[in-house]
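All protein chains but one are shown at their positions in the complex.
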Amino acid sequence: MDTPLSWRERLYVVVFQTDTVAGRRFDSLLLLIILASLITVVLDSIDEVHQNYAGLLAGIEWGFTAIFLAEYVVRLYCSPKPLRYAFSFYGLVDLLAIVPGIIALYYSDAQYLLIIRVIRMLRIFRVLKLSPYLKQAHYLLAALRGSKQKIIVFLVSVSTLVTVFGTLMYVVEGPEHGFTSIPKGIYWAIVTLTTVGFGDIVPKTPLGQVISSMVMITGYSIIAVPTGIFTAELANAMRGEQLQHDCPVCRKNNHEHGAAFCSRCGNALFKKME
Amino acid sequence: MDTPLSWRERLYVVVFQTDTVAGRRFDSLLLLIILASLITVVLDSIDEVHQNYAGLLAGIEWGFTAIFLAEYVVRLYCSPKPLRYAFSFYGLVDLLAIVPGIIALYYSDAQYLLIIRVIRMLRIFRVLKLSPYLKQAHYLLAALRGSKQKIIVFLVSVSTLVTVFGTLMYVVEGPEHGFTSIPKGIYWAIVTLTTVGFGDIVPKTPLGQVISSMVMITGYSIIAVPTGIFTAELANAMRGEQLQHDCPVCRKNNHEHGAAFCSRCGNALFKKME
Amino acid sequence: MDTPLSWRERLYVVVFQTDTVAGRRFDSLLLLIILASLITVVLDSIDEVHQNYAGLLAGIEWGFTAIFLAEYVVRLYCSPKPLRYAFSFYGLVDLLAIVPGIIALYYSDAQYLLIIRVIRMLRIFRVLKLSPYLKQAHYLLAALRGSKQKIIVFLVSVSTLVTVFGTLMYVVEGPEHGFTSIPKGIYWAIVTLTTVGFGDIVPKTPLGQVISSMVMITGYSIIAVPTGIFTAELANAMRGEQLQHDCPVCRKNNHEHGAAFCSRCGNALFKKME
Partner (left out) sequence: MDTPLSWRERLYVVVFQTDTVAGRRFDSLLLLIILASLITVVLDSIDEVHQNYAGLLAGIEWGFTAIFLAEYVVRLYCSPKPLRYAFSFYGLVDLLAIVPGIIALYYSDAQYLLIIRVIRMLRIFRVLKLSPYLKQAHYLLAALRGSKQKIIVFLVSVSTLVTVFGTLMYVVEGPEHGFTSIPKGIYWAIVTLTTVGFGDIVPKTPLGQVISSMVMITGYSIIAVPTGIFTAELANAMRGEQLQHDCPVCRKNNHEHGAAFCSRCGNALFKKME
């Protein structure tokens, strides 16, 4: 009774890990299949393609859903802790990649939910040499986490600004110039403040253009704020700043980068050889 | 005669502070009411909603105005220094949140001024755990204050640029391409320099397009200036938790927060009195 | 014969300097007049205003030109070195502020050249407390100068990119979609790369949209380059980084910020008091 277990273990190594050649090949193949299934969904949304190949594409999508279903069952089977996998981030995403394909049999619009498979593409970092990317992602996340509160302050200020300016423009320009309601005004303010500037709604009155100019210059200037926050935090995260060294006298263990003497007890941190 | 005073004090703690459970609940409830009143104003501005529920919404707005009026009176009543509250930033905002509701009875457009209540939403920082946000806001403000003069230099240069380019485009393109006056030209220059680019006014002549290209590349490049200013200042402000004190021997002027000895020369930073 | 000279000197102090009360008042008044003359030019460009008040505005403009002419003569008269003033930056700008007003008598479009007076507004920094602004402007200029070569490398790369993409789009999209010539394509590429996006010319073919996406993502990413250059240089300019101190043994006079020992001879830079 040792063989089936060992089978499961071998499967586990191939399906869940990327250290072995077989494991890496499996993940590469899986990525290709995911990509192909995404392309199928995208192609099916183009009108000319849909009219000519609707049946064919539906069949292919079915095939991919079947493959992913099989993969999901295998993962559940060979995982040592199936429940833990099923409720992990990847487990849920893997499930979500199958469900819409089955729903689509009854309600055809559900197929667009298949695009959720794009999240499975994040596995790509497992196929590329993993660790350096993880370290970089870690820096980025550390910088984002460190700036979380500053970013909330920033977003709350921007929301306030956008609400006030949007209402102002609604009052000044009015429905005859496209500002048909306050939400529309707020939408316009976001379009303008972020410097996107679609041009679907534009100010027509001189006063409206003066207010717009203020919104634009504000938006142009305060983009400096998230950039500044993030850059400062990232530089911090990357520098790792302090000197880790026990003071031989008072045991203070972190010091300024260039410290020669302990700032607590004043003794030399390093013996000078003579 | 001690009870009414204690009543006022208890009210004060609930209404003005957030340390107690009751105080926090009061502020949370207030935020919800403000939000609801904002949503009412916004909904009322949508045409379909207004036509069907004008009366209902007007009534609800009235209710909110009454609540805020009551709150304002309570604040005045329980505040130990009512006048100081009345003329403080929050006091004025609280008043401004009521007045338009009353004016709206006679002049219905005034209701849009109610949007000023959005400023009251800034109280949200009091309900969230206050101090870390204040500290971050303090960093941001310190960075802004430190870069004030640089920003004025920058804004004056941008204004000059925009005026010159706007006039140039007015002369080059002329009224037949939408540049009907110099102010319009300046408006266009702001739209372009800030990279918003609505597209409501666009250059048609080759010379106009060459000038536009210059404006765009200028705008694309000088966005680096406010960003650079702000980032450098913010990095400064964040580093600036350091001790600013000249070492009496080597003149090193910034030290670790709790430093007793200079980390460069090892001498005591402060003379010990004996 | 001492009085006329002293008169000129007194005039000189008032007209050219801002240290005295009279000098500051003179400059403030001048700024107001310049601003008024600018507003006149701007107002005259608005069609409705021009049709009703053409004569009046022309008269006012004449008045301003006369005032500036008088001022220019006075400056020439009281300047100790009139030629040097006449050929200085401010001297030339002052002259340029007069000439178009005189030309406009014969050729009325020349009046728009009067907008050049906006450059005279830069005197505003002399009226505001001068020196801190100069110092900040100095930092900004130092940062720009330090990054000159990097910026040239950047601009040459951008020009190459824009030419290649513009031509590509001309070939791919062709005249029927608004890309009527290569210069037009380059104009479009600039509009897109700088993220302005007027929308007057947009790609219609799938291939054109793919190329556009590449241009946009490139433009969105490389905005980091001028920003990074400028920020890094500005941070450098503001830090003023090194320790200025003579090594007591070898006289090396600048060291790393936190240096305790000379990196050339290894001797302690500062005596430790005991």
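Per-chain numbering from 1; labels A, B and C assigned in written order.
The criterion applied here is as follows: a contact is a pair of C-beta atoms (placed from the backbone, for glycine too) under 8 Å apart; a residue touches a chain by one contact, two chains touch by 3 or more.
This one's a predicted model, so the numbers in the text were calculated from it and none came from an experiment.
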Selected from C:L57, C:I115 or C:A235 as touching the chain missing from the view: C:A235
In subunit C, positions touching the absent partner: 149-150, 152-154, 156, 160, 163-164, 167, 170-171, 175, 180-183, 192, 195-199, 202, 206, 209, 212-213, 216-217, 219-221, 223-225, 227-229, 231-232, 235-236, 255-256, 258-268
At which residues does subunit A meet the chain that is not included here? 38, 41-42, 45-47, 109, 112, 115-116, 118-119, 121-122, 124-125, 132-133, 136-137, 139-140, 143, 151, 155, 158, 183-184, 186-187, 190-191, 193-200, 219, 223, 226-227, 229-231, 233-235, 238, 243, 245, 258-260, 268-273
Hidden partner chain, residues of subunit B it touches: 195-199, 227, 231
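In the analysis below, only the chains that are shown with their structure count from here on.
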Interface overlap for subunit A and subunit B, more than half of numbers shared or less than half: same or different? different
Quick check: how many Å separate the C-alpha centres of subunit A and subunit B? 28
Sites on subunit B at which at least two other chains make contact: 183, 195-199, 219, 223, 227, 229, 231, 235, 263-267
